[in-house]
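Questions regarding the structure given below will be posed in turn.
The complex is shown incomplete by one protein chain, all other protein chains being positioned as in the whole.
Chain nomenclature is as follows: A, B, C and D, assigned in order of appearance, with residue numbering initiated at 1 for each chain independently.
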């Protein structure tokens, strides 16, 4: 730490502001977590109290473990999320590169075309999607989900990545070209590493709706073998009675993997710091 | 300027000819675009527009019949529909403005704090603040209802503790507050997104430029306004447009917290919930893909206009600085 | 080779029951047919089942919502016509009405269960305060007043946040007494009565009188809040549907009783809402129509009624054969079928077919009535105007 | 066959014309140096040759082939950018070897060439460092190394030595010269350094405001500058310009007189008053006023001359240049 450049007063103020906001951000999460360890009565009797010997209960977690194969669901969710993210980042960054780097007639229009998808809730296309998956025999496979999420994630990815790619110094790409690198190599070896923070951001954005989505797993892959975690947790939400213990436990557990994914991706943010052209 | 811009400027050919470029076909552009365009067109655009097409049809005795713009006439001309529509649209704008005014500034401010190069525990704060964004709507709805509930009383008793109990109201249940409350909950949940984006943008500002600023006496908040902010303007543009698109498509949180009828008395109804009710139906109301598509088409038009204003009016004018 | 039938349902709540009781019982007596019960979140059911039927990926057996939702599926050709099934004779016309075409010519789902409205109360609290279950409206409010005076209980647990609570447990619960059950309901459909008529407006007035007896901030109170308020012993009376019984039995650690919707004067006929709620039909595209029919016939049988009625106290079998219900609270509810005239919810048949949707409007109106954001007359007029805008009864 | 031919090349950025009607012929194996004032278009010209900018008009031929539409990667060139353009995410070794990997050169060969280049540029100790961890001069050397390892037929170097110290500059200059011979490569070299220009060039191209002012061998330009601009631009300190009327009444021309051709001469025709003395060790530059004209005199060795001293100066009339104003 450079003492000369850090001002203790402003540092304290910064920490103060961040701590306050962190508390605001975490308080409801805290409420969820402590309540996932309590009996139903205790949840509603004193939602804010810590679980004690009286109210402590793992009933929610037990229910979750008993009902359905949660490790399988978990694995399915992981495969779908990671698979979709991989394709989104790959295809998205390729398209973003084309749009940001090359000037060709129709560039703008193509950009707009690739953004159309975020303007209509994809849900309304469900029947057509489902019919297509039936026709291709992909129903009840994880591929159907991966494809849908990939398509769903692409617009945002292209949008964000092309903006960041525009900021990569032309000199660097030019240096690559003069060095005889092909456009593909320039993309893969120069541009992609330099927009790593943006890639991580895109990954994080897409990861959450994919992980939490209920609708497409329900429609496209509701089979026991392909159920995702979110779909699996829905069992506890009934018509009239919701097993909040189980819901809280299942969903608390579901936070962990995404959190880990998030942390992995946010590492990339930090690594990206070495970027920034030199001179 | 890059090589590939060579010779592509002023020309007015078709897409193909342009890509072709005087005897050297720029295959790489096609190859870069192809996977995304194919997957996206097949799995997204085709189903969506196939569905949107239904806006021009209606169901007459189990037979799909072309009716032109009748559905839109009904949507705008028939007060039964138009009132709901305008109500939802108005609410949606409020929803959007609250996000713009609260979520994005907070997100930018947090990112600015977090990107401070010598801040300790930055990763910790960043992850903590991002956690709400990870949560599913079910749990967010549950937690906030529990907290704001007048019965179980986390919020009332906390207000009580600081002597402000009188400020408490059953916010989610009052027409006057429900939308604002939900908007703020949504802000709470999603502030991580502008934060991340801006954070990524701030990180790519070269250290030396900030150092030059420091030498010039431009530090702290001044450095933010005068150096960082102008450099991240394109990213701020992006989060604005993402917020716009996201808000005008929003649905889940309201649905999870207030149900499809977006109570009380439709005071939290936004286009997303309106579309959902219309398209998929709700309770005894049957889904009507035809009217639903008309609503979706209208939403699409609204969002498209917004995005076009951004793309053609703002984005092209934004100066980008290669860092 | 065994065939496996997949049953689509919105009843997540019943998963255990099916797995533990119904499926074993059926499979025992029908070797060669396996069942798979795949419930989904109730809020997603209608749209999901529509999509799946549309694309042909739905299960063999489809749980049926009452009236239009299922009728639409039948009309679209997704549901098989079951009119000719022998077992249909096990059900009364009223029971079948929910899953028939308007002319009653075709039946497409086997009725499974109905639910009855009434009030459940905390017997311990009533005893403590020296109260007895009210029969008339006057008594009802007197009881509420007493509880309120005492102050140790919230008189009644209901909130308006979810809206449907106000409509279903409020308006549809007490309403039949005012519009005289089937008489009023059918007159409304025929266009002989209007929602602006006093018998339709008065329930709103009464609902408004409930407001002072509801918990603080009832505007933001959700349905689960209400359930928990009552089962945690903090509220004395709970305007209920019979479906609550199972969970209340499990969660409340006090004695409970039930009383039917209060009448105006002691001698008046009482009316209750005995609402057909669940049916089950057959996917027209099923690959195992025979097995599916075998199953449906079994659902129509007294054996199923017996298992179902007792396993799910509060969901009352619709089969004409009498069923012994062992749960005392459920027994209390079902006993009202003998004392009172029964009817179904006023908005379900035909009247919620158009836009605006009468059922949805009624939710809003009931919540507004309680909160007092509009007068009962205004509400009646609004509903009637909405109805008039698309519904033209053939007079 | 000529290695590079530019025919009537123009380049404009929007309204700003940066290159105007440039025609140059470079022979195979020639070492050509571009010089000219800052902003005159040297870098732009290199970029046009490399294919990084498209000429607004005109033709670029490399090895006899018209390359206007050939992408940079196919032109067989290596370039050192004035801004270095190092890949920030790659360490020094990888910065140098990226292009070779792309060409499919064998691992062993890559290692060898990188080692050779880093030896020559004294970068051995820094191969694992990232650009952000290098000093300015080190970065510049990496940029040179990146071009050198590729051993192309045509080198474009944009002020490659500007951030190096004298010793390193000399040694690197010699390395570049020997590389030039060894590879028989054609080199186009931009520099501001007179010594580099004079010592390295087979041919110097003097640019001014986007136009070619003169092309020729170093000594040709030095001894026979085509105009006042070229004369003043080459040589350091710069040539002195005086009105010819000083020597001969009524002569409207301008005399050019190089500082090194003026000497102290008690009988000299010019009397001057010392303004300022620059002691460079090996030389002494005396800036003096002849009437109202400033004249720089470069004296060999160290001289004890003080400001305000009066001097009489002489010169050999044969060394005079005459220019029309």
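In the analysis below, a residue touches a chain if its C-beta (ideal position, glycine included) is under 8 Å from a C-beta of that chain, and two chains touch if they have at least 3 such contacts.
Keep in mind the model is a prediction, meaning the values are calculated, not measured.
> In the full complex, which of D:198, D:244 or D:295 touches the chain missing from this view?
D:198
> Of the residues D:87, D:189 or D:233, which one touches the chain left out of the display?
Touches the omitted chain: D:233.
> Decide which residue listed in B:30, B:109, B:209 or B:302 touches the omitted chain of the complex.
Checking each option in B:30, B:109, B:209 or B:302, the one touching the absent chain turns out to be B:209.
> For the chain that's not shown, point to the residue among D:30, D:159 or D:213 touching it.
D:159
> Taking the full complex into account, what residues of chain B touch the chain not shown?
Given the touch definition above, chain B has residues 206, 208-209, 211-219, 222, 226-227, 230-231, 319, 321-323 touching the missing chain.
> Taking the full complex into account, what residues of chain D touch the chain not shown?
The missing chain touches chain D at positions 13, 35-39, 42-44, 82-83, 133-138, 141, 158-159, 162-170, 192-195, 198-199, 218-219, 222-223, 232-238, 258-261, 278-283, 285, 298, 300-302.
Operating definition for what follows: only the chains that are shown with their structure count from here on.
> Could you quickly compare A-B and A-C and let me know which has more C-beta contacts?
A-B
> Which integer distance in Å separates the CA centroid of chain A from that of chain B?
15
> Distance from the CA centroid of chain A to that of chain C, rounded to the nearest Å?
It comes to 40 Å between the two C-alpha centres.
> Between chain A and chain D, what distance separates the C-alpha centroids? Give it in angstrom.
One centre to the other, that is 54 Å.
> Touching at least two other chains at once: which residues of chain C meet that condition?
Residues 47 of chain C touch two or more partner chains.
> Note the residues in chain B that touch 2 or more other chains, in rising order.
1-5, 152, 279-280
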